[in-house]
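Of the protein chains in this complex, one is absent; all others appear in place.
Now for chain A:
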Amino acid sequence: MGEAVSCLVVDDSRVVRKAARRILERHGFEVREAEDGRKALDACRESLPRLVMLDWNMPVMDGLEFLRAARAEFGPDEPLIMLCTTESEFDRIVTALAAGAQEYIMKPFDDEIVTGKLVQLGLLGEDAEP
């Protein structure tokens, strides 16, 4: 492995951010946190991460607004954006994908789900274990 994968975890729940951080750091990722979309956008401007793990429902700026703003500012391919939300309606998923999200996790998540998605995104090798 070369440089550590940089990752921004965006969620208004500190508990969820910590849970995500634990999983990502075990894979050697470098993790920053933000509690809403506005702060996440600031963090991206400071330094663009490889991956943003993004909650939907947050105060100030929600996940979808962040997603649209990030795609407008940084283009379609980077950073990789993976929703991670209790929103599990088909239409919501399609909306996020149409707005340029690469992946989508329906909460609750566990290590196996997150690790599997990281493999699918090409951020981890096939043999990565949850």
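Here is the rule we go by: a contact is a pair of C-beta atoms (placed from the backbone, for glycine too) under 8 Å apart; a residue touches a chain by one contact, two chains touch by 3 or more; residues count from 1.
What we mean here is this: contacts and distances are computed from a predicted model.
*Asks:* Among "ATP-binding cassette domain-containing protein", "ABC transporter permease", "protein-glutamate O-methyltransferase" or "Phosphoribosylformylglycinamidine synthase subunit PurS", find the name that the UniProt record gives to the complex chain excluded from display.
*Replies:* The record for the missing subunit names the protein "protein-glutamate O-methyltransferase".
*Asks:* Suppose we count only contacts with the excluded chain; which residues of chain A make the list?
*Replies:* 88-90, 93-94, 97, 103-106, 109-110, 112-113, 116-117, 119-120, 126
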